[in-house]
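Right, subunit A next:
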Amino acid sequence: MKVQQISIFMENRAGRLAAVARLLGTTGINIRALSLADTSDFGILRLIVDKPEEAKKALKANSFTFNVTDVVAVQIPDEPGGLASVLEALQAQNVNVEYMYAFVEKCGGKAIVVFRFDDLDGAIGLLQGAGVRVLSRQEVLSL
Partner candidate 1 sequence: MPAMIEKKSKPDIRIWQPECECMERSALEALQAERLRLQVERVWQHCPYYAAKMREAGVEPGQIRTIDDVRRLPVTTKADLRDNYPFGIFASPLKDVVRLHASTGTTGKPTVVGYTRDDMQVWSDLVARFLVAGGLTNEDIVQIAFGYGLFTGGFGLHYGAERVGATVIPASSGNTERQIMILRDFGTTALVCTPTYAVYLGEALKQAGVDPEQLALRLGFFGGEFWTHAIRAKIEELYGITATDNYGLSEVVGPGVSGECPYQDGMHIAEDHFLVEVVDPTTLEPVPIGELGELVITTLSKKANPVIRYRTRDISRLNSEPCACGRTMRRMAKVTGRTDDMLIIRGVNVFPSQIEHVLLQFEDAQPHYLLVVTRERQMDQLEVRIEVSEYLFSDQMRQLHDIRERLQRKIDSALGIRAKLTLVEPGSLERFTGKAKRVLDLRNSEIPKN
Partner candidate 2 sequence: MKFLQPLQETMSREQLRDVQGERLRAVVARVYRDVPFYKRKLDEAGVHPSDIRTIDDIVKLPFTTKEDFRDNYPFGLYAKPLSEIVRSHASSGTTGKPTVVGYTKADINLWADCCARTLVCGGADRTSVVQVAYGYGLFTGGLGMHYGVERLGAMAIPMSGGNSKRQLMIMRDFGTTHICCTPSYALLLAEVAEEEGFDLRSLGLKAGYFGAEPWSTSMRKAIEERLGITAIDIYGLSEVIGPGVSSECLAHRGLHVFEDHFFPEIIDPVSGKPCPDGEKGELVFTHLTKEGLPLLRYRTRDITEIDHGPCDCGRTFARMQRVSGRTDDMLIIRGVNVFPSQIEHVLLEIEGAEPHYQIIVDRRGTLDDLEIQVEVSPTMFSDEVKKMEGLRKRIAHDIHSTLNVTAKITLVESKSIPRSEGKAKRVIDKRDMN
């Protein structure tokens, strides 16, 4: 149920984002989801890609600082209140969300939300218990 996410340290200057995108592109890696958290001088680019192992190899070869974290992808009905019901279920059990980001699936009309929790396994159990659909790794990569 856990999905590998690659986080890359990036200076906040022109061209850095493009450099990563180009590197992954020329290596034939597809980005499935991404989010950029930034401050005034640096940013953290978080990616879910179709071929994580190859992406890691390419990043390493090009001296990027990155790490790999496990996250959870959850499918949410793409309708008003969809996200709120998931968050309420988490809040009820005091599960701490470190960060999250969302994207909308191309054809299915469903929203996908990626979560990072401090207690990942606990959160997965809880979400499933609450009837929330947690996507498998394979499902995410083939989106």
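To be clear about the criterion, a residue touches a chain if its C-beta (ideal position, glycine included) is under 8 Å from a C-beta of that chain, and two chains touch if they have at least 3 such contacts; residues count from 1.
On the choice of candidates, all candidates are chains of the complex that A comes from, given by their letters.
A quick note: this is a predicted structure, and the numbers were derived from the prediction, not measured.
With subunit A shown on its own, which candidate in 1 or 2 touches it within the complex?
The candidate that touches subunit A in this complex is 2.
Flag every residue of subunit A that touches candidate 2 in the complex, lowest number first.
Contact set of subunit A toward candidate 2: 5, 7, 9-11, 16, 37-39, 41-42, 44, 46, 63-67, 69, 98-99, 116.
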